[in-house]
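As you look at this complex, bear in mind that one protein chain is not there, while each of the others sits in place.
Letters A and B name the chains as they come in the text, with residue numbers starting at 1 for each one.
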Amino acid sequence: MTSSWKQFSTTGIILILLILVPLITTRNDVLTWFSLTLQYIVLSQSWNIIGGYAGQINLGHAAFFGAGALTTRYLWISGLSLPLALLAGALVATSFALIIGVPAFRLRGIYFVIATLVVSQILSLIFETLLPRANVLPMKLLDTYSLIPRYYLSLFIAVLTVATVYWISRSKLGLGMMAVRDDEDAARTSGVDILKYKLVAFAISTFLAGLAGGVYAYYSSACKAGYLFEPVWTFDAVIIVFVGGVGTVLGPIIGSVFFVLLKQLLSVYLPGGIHVLVYGVLFIIVVLFLPEGLTDVIKRYRKLIAAHGETPSKNVQGR
Amino acid sequence: MLEVHSIDVYHGDLQALWDVSFHLDEGEIVTLIGANGAGKSTTLETIAGLLAPAKGSVTFDGVRLDEKPSQIIVQLGVCLIPEDRGIFTGMSVLENLELGAFNKRSRKVKDESLKFVYEMFPILKVRSRQVAGTLSGGERSMLAIGRGLMAKPKLLMLDEPSLGLAPLVVKNIFDAIRKINNAGVGILLVEQNLHAALRLAKRAYIIENGRIVQQGEAKSILSDEQVKDAYLGTR
Partner (left out) sequence: MVIDLLAQTFVNGINVGALYGLAAVGLSLIFGVMKILNIAHGEFLMVGGYIAFWFFTLYGIDPFWGLPLVAIILFLLGAGCYKLLFSGVAKFMEETKIKNSLLVGFGLFLIIPQIARMLWTADERAITPAYSGGSFPILGIRIAYAPLGGIAVALVVILGLHLLLSRTYFGKSVRAASENWKAAKLMGINVDWTFLLTFALGVALAGLAGVLVGLTQVITPAVGMTWTLKALIVIVLAGMGSISGAFLAGLILGVVEAVSAIFMGPYTIALGMVIFLVILMFRPQGLFGKV
């Protein structure tokens, strides 16, 4: 069991380092960078649950992010404690999910895709119209604004999310989801309750997405309601998951780091908006040629290293 | 006419056929018999171009089939009538038949072919305007065969034509197959119904778990004690 001990201790070390980050540096841009990456990890991992593990393509993830964000923001500004506001946001998101999910999952898979797309787009339009002005934090909260608690909150929720995905990947629940993903008809005839697994996956996914939204709401000093529902939140999540490695625990993490890094780089050298183009092309390439994304690339790289380094007696996994 | 030489065929990662070889001469009726899952359909699908062999070759009248797409294979004169009949249930009987003559070679003689089919299966003429989805099992089989004939094949391959049909209907179908053969069309028949197949065919191959295990004159296989035990026992 040496490899899982190795995994465990590596994770532990990384976690400790992450916890120490604000103590090591007080630079705002570094903290921002870390916070954003962690928030993207939450956003993408939450999509990974429904899209990667349960195999249901949710093209309206932004709706749940936005619902959580909006709810949390208003409740928190109105005086409710942050943890409760976050929880409320997540629950609102999940309720939305069930409203869509229950009718949609009973029909063919494509209806879910369309339903999520349609609902999130319309919500985006509605909020753009209803609340066009940016919502800025009231003076009292702006004065005490500090990145540090926001960083730790992002870290905490990120750890929670990754732990959830890890647990799912090893649990009976995850097995059921993956059975639905891989061959729905076969799963149904084997007695798997398709509806239940899809709904549970969707509920967990949107709960976490709502949390991600809530964290973002706490994090941003000013934001427009419509922006919180914009498709870009769905795109980013989906791109990160696929480029990183869909249906894996590590994938979205690697993807998020890569994504934020690339964004920084691109925004320096290329005019705004081009990075979306680059991501789009990258995304299509991954979907068509590299279905396992970066985790696949890393795996192959490792195999290459292993094949060159170690003696044949240990390697029995040839093809 | 048809030469299948040592083909290995895979469904994804699973191997379905191992080193399968057989041949069919012009005007012959050859049958491929075996139990469920033995690889009979896979063999026919491979010849028809729906699957590609990983190894080996399929040759028809000297032309390699295994590298060609299905529509070319039909054009060359090999027509498969699949197990599920593949009838377009949303279209009328006539439309189905006309589609059978889709390829350029048969389009020219469409009307002639249609007459031949109606003569063979008069019920199809009666139902020609009816939607194919309303036909009975036996009628669907006839439509499927009729449609196959519209393609003016030199070799007609049938995948379990007797499946799900009452004995009398089976007799009609097999009589029709004999008539078609008499008109000069080669027949490759895949069947679970041993008796009917072996009575109709000249030669037979027995396939088991993806391999050809026996071959010979249909009459001698029919009287073979071992075959009788293996296949004609309880079912």
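We take it that a contact is a pair of C-beta atoms (placed from the backbone, for glycine too) under 8 Å apart; a residue touches a chain by one contact, two chains touch by 3 or more.
Not measured: the values here are computed from a predicted model.
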item: Omitted chain - touching chains that are shown; value: A, B
item: Touch with the omitted chain, as defined above, among B:S6, B:Q71 or B:T134; value: B:Q71
item: Sole residue of A:F64, A:Y151, A:F242 or A:F259 that reaches the chain not shown, by the stated touch rule; value: A:F242
item: Contact partner of the left-out chain, one of A:I110, A:L142 or A:A163; value: A:I110
item: Touching the absent chain when the full complex is considered, from B:T89, B:T134 or B:S220; value: B:T89
item: On chain B, residues whose C-beta touches the chain left out of the figure; value: 48-50, 69-71, 74-75, 79-82, 86-91, 95, 98-100, 102-103, 106, 147, 151
item: Residues of chain A (touch criterion as defined above) contacting the omitted chain; value: 55, 57, 59, 99-100, 103-104, 107, 109-111, 113-115, 117-119, 121-123, 125-126, 129, 183-184, 231, 235, 238, 242, 273-274, 276-277, 279-281, 283-284, 287-288
